[in-house]
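For this view, one protein chain was removed and the others were kept in their places.
== subunit A ==
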Amino acid sequence: MDVVKAVLEKHQKELDKYKPITVEKHLECRIDVGTLLITDPNDLEDRQIAKNKEEYLAELTRDNTQLLVNAIWELPTERVDESIVAKLPEPTTVLPRLRKPPGVRPMTKWEKFAKEKGITKKKKDKKTYDDVLDKWVPTYGFKHAEAEKDKEWVLEVPQNADPNTDMFQKKMDLRNEKVAKNEIQRMKNIVRAKKVEMPRSGYLGPEAASSNQLLTAVTVAKASTASVGKFQNKLPKEKEARGLGVKELIPGGKRKASHISAQPEREANLELIKSVLNKKPKLNVDKAISLQKQDERLEREAEAGNKPAKKKGKGSRKAVGKKPKGHQGQRAPGKKGQAGRKRR
């Protein structure tokens, strides 16, 4: 027993040589080792702060840091490149993010449609065999355009077209148009994905709006009253907007009936056929009487010896030639003695 006692005493003496690593705290500190963070909720000593602030702060911080270091040194360690590394746990303090977490990428219109219809993408070969050129040609990308040029070095002008049309230019234009359309569709997809409210119609600014768009905007605005534009004044020579999709924009206008209805297709078709086949000609009494009268008159005339009696009176007068119109004559400026319009 003496030996044990002696060893313990010796160890204690050795420890006494060093300063302690334990810290006494009234309230327990909250430690987040993952972020190397310690929060000390204990009250501060105001008198100490007033007297010697710096020393007090340094001492307080030292104690708290000692607690944190004690926690760090207890973590599992490993040796990496001749240095000892402690594995930190997940931080418990949750800090705000810079942006919202990413959601699922919304489908484009085509992707949605393809999914509904079950259309899957078919993979094309990188190169296809061209019969005309008699060689393998890239389907897209590098050297595809070159091959296309080689293949279509001459283009036929169709019979009904103007012989001077540049078919190459026409082809290029068609392609450019497709590219532009694709670009607009891409942007529409972006707008849809971002859920931005875009005006279906409206004033888009003097640079952007075309005359057609302006006209549509005017028509839509006029119809956007409680009385669907019934009492709006019209300017002289004002036109109504026409074209694809304009009617849908005008409030109160007739919309196209949806081709999909609750009725089953077969039934709907049968009904349609029935309505066509069972149609009875409408009897127009007035028309029938007038036709009858005409027939009778013709008969009478024939009886009178092929000489229809000449009508007399005001009603028989008939206009001969054109009525001259004003403001259409040709002036000859510079010639003297010719005043006014040319008279016919």
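Keep this in mind: a contact is a pair of C-beta atoms (placed from the backbone, for glycine too) under 8 Å apart; a residue touches a chain by one contact, two chains touch by 3 or more; residues count from 1.
Basically, contacts and distances are computed from a predicted model.
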Answering from "Ribosome production factor 2 homolog", "Outer dynein arm docking complex subunit 2", "NADH-ubiquinone oxidoreductase chain 6" or "Origin recognition complex subunit 5": the UniProt protein name of the missing subunit is "Ribosome production factor 2 homolog"
Full-complex touch with the removed chain, picking from A:L15, A:V132, A:V157 or A:L270, is A:L15
Cross-chain touch to the chain not pictured, restricted to A:R62, A:K151 or A:K274, is A:R62
Among listed residues A:A6, A:L44 or A:L272, the absent chain is touched only by A:L44
Those residues of subunit A that touch the unshown chain are 14-15, 17-21, 34-44, 46, 49, 53-54, 57-58, 60-62, 64-66, 68-70, 72-74, 77-78, 80, 83-88, 90-91, 93-103, 184, 187-188, 190-191, 198, 204, 208
